[in-house]
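Structure incoming, see below.
All protein chains of the complex are present and in place, except for one that has been dropped.
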Amino acid sequence: MSDMRQDQLALFSALFVRTDEATYAQLTAPDSWAALAARDSALALGQPPSFDAYRHFMNTMLTPGVPGALPPVESLYKDWGGHRAGLQHGQGYYLGDAAQHVRAVCEGLKIQVPDAFQAMPDHLVLLLELFEYLRVHAPAQDAADFAAHHFDWLGTYRDVLADRAGQRDDAALEEAAASYGQVLACIEEFVFAGVREARMREGHSLSEERSAEEVVLQ
Amino acid sequence: MPRYGMMIDTRRCVGCFACRLACQMKNTLGPAEGFVHFEHLETGTYPNVDAEVVPLQCMHCEDAPCQHVCPTGATFTNEDGVVLVDESKCIGCKYCMVACPYGVRMIEEKSGVVEKCRFCWSDELGGPNSPSCVSTCIANARVFGDLDDPESEVSKAIAANDAKPIAGDLTKASIYYVR
Partner (left out) sequence: MSKTMTRRGFLRTSAAGAALAAAGVVGYAEWQSGRAHADEGSAASGDVKRVSTLCNGCSNECGLWVNVRDGVIHTLEGNPDNPNSGGRMCGRGHGFAQMTYSADRLTQPMKRMENGEFEPISWDDAYAEISEKLMGIIEKNGPQSFAFIRDPRPNINFYAPRFTAALGSANIYTHGAACNLSLQSAYKHTVGGGFSADVENAKMIMFIGRSYADGITPASMKKLAELSVNGDAKIVIVDPRFNNSGHLADQWVPIRPGTDLAMLLAMSHVLIEEDLYDKSFVNDHVLGFYAFKKEVEQFTPEWASEICGVGADTIATLAREMAQAAPAAVIEPSWRAAFGCAHQNSFMTGRAVAAFNALLGNYGQKGGALITSSPSLGKLPASKFPEPPAAKGTRVGNKEYPLAVPFMGTNLAALKGALDGQIKAMFFYQSNAAKGYANPKVWEEGLGKCELVVDIDVQMSETAMLADYVLPECSYLERMEAVYTLGGKKHTVSLRDKAIDVIHPETRPADQIFRELSAACGVGKYFDFTVDELVEAQLATVGLTVDELREKGIVELPTSDFEYGKVPEFATPSGKIEFYSVTIGRAGLSPVITWQERKARPAEGEFYFVGGKQSVHSHTMTTGIESLMNISKDYHLERLWMNASDAKELGIAEGDTVEISSSEYTDKIDVHVTERLMPGVVFCPTHYGGSSPYLKQGYGFGICIPNFQPFDMEPGTGATMSQEFTVSIKKVGA
């Protein structure tokens, strides 16, 4: 289980943080790709994007500063500062409340935010790593709380990615966006499964039928 | 007790929108939201024309229609004559928006509360915290202060310019205009 989650996490990282061709090939080999879907998920993933398609998607859709790009950073898709914002309210800004909370969590856990992510501690990949850490080391409630507050934007994100890719009259991009949409669904599933597992570890009974969302938000 | 009010001199205002921006920041409004609105009035025919910009915001009426219609008492006037909204009581029914003759009540997207200018009221300070529309105004078109103190800058300015509320005695507004 744990190994598989590590594999999944590695693949998510590769897809959302720039990766070289050899590593990408390794990570998207058929076995790894198949393992991406969580065990109990019914998701059909199709083929992974080719390296060229991945690179094209990365360059045009995920790279900060490129006009129209949508970097996978939570703050950009949430209100910036709640009631504290002075400078701006609204969406599309780095280092909003989401990022400030992640920073506070990292500080509390004595985890250093890597230099490259100073302006985006709420980058999807870091959120996933932090979640995994909490799943293993923290009380299940903490992992669930973190999941509820930091992965609730993925649905919106999936939609804007698809919309934006659709605006560009670029079939390769749309195809890659569809793959990424599925991967984002896998990520949600990965998180739900993680929360379930944490709760089971603590002896919660999950025998009663509850949706993954309910478990997360509990 | 002071009774706070403002004078706006439209002879100076050039509609630069600085007040709207400063207000947005100070009051954590969204980029599409503003407590200050602008009426652009064009009069005359070419070449004898004039163009006046009239900034509008909550007039802090002594006789506040929005307060009268508020079913929960969310809109209230504090001891200093400032009309405020108790967020916890607002149910978003919008009666106040309909009742306000100046059209300056606004639904805040983040909270659903029907908000408005509060003269930058600060509970912590127990008074207005230097209204940002006044302090940023590049044409010095706004004066703020205590209407009950005849020596205040705003009282003197209103007297000197014979400033009047925009709609006369309609609601006993606390914002006076020179036009």
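Here the chain labels run A and B in written order, and each chain numbers its own residues starting at 1.
By our rule, a residue touches a chain if its C-beta (ideal position, glycine included) is under 8 Å from a C-beta of that chain, and two chains touch if they have at least 3 such contacts.
On a predicted model such as this, the values are computed, not experimentally measured, just so you know.
When the missing chain is restored to the complex, the residue among A:Ala138, A:Ala162 or A:Ala178 that touches it is A:Ala138.
In the full complex, chain A contacts the hidden chain through residues 3-4, 6-7, 9-10, 13, 17-18, 26-27, 29, 31-32, 56, 59-60, 63-69, 71, 76, 80-82, 84, 86-88, 90, 92-97, 100-101, 104-119, 125-126, 129-130, 133-134, 137-139, 142, 145-146, 148-149, 164, 167-168. Seen from chain B, the chain kept out of the figure touches residues 9, 11-18, 20-22, 24-26, 31-32, 38, 40, 42, 44-47, 49-53, 122, 124-125, 132, 135-141.
Going forward, only the chains that are shown with their structure count from here on.
Centre-to-centre separation of chain A and chain B, using mean CA positions: 44 Å. By the touch criterion stated above, chain A contacts chain B in their complex at residues 79, 81-90.
Looking at the complex, you find that chain B touches chain A at residues 24-26, 28-33, 110.
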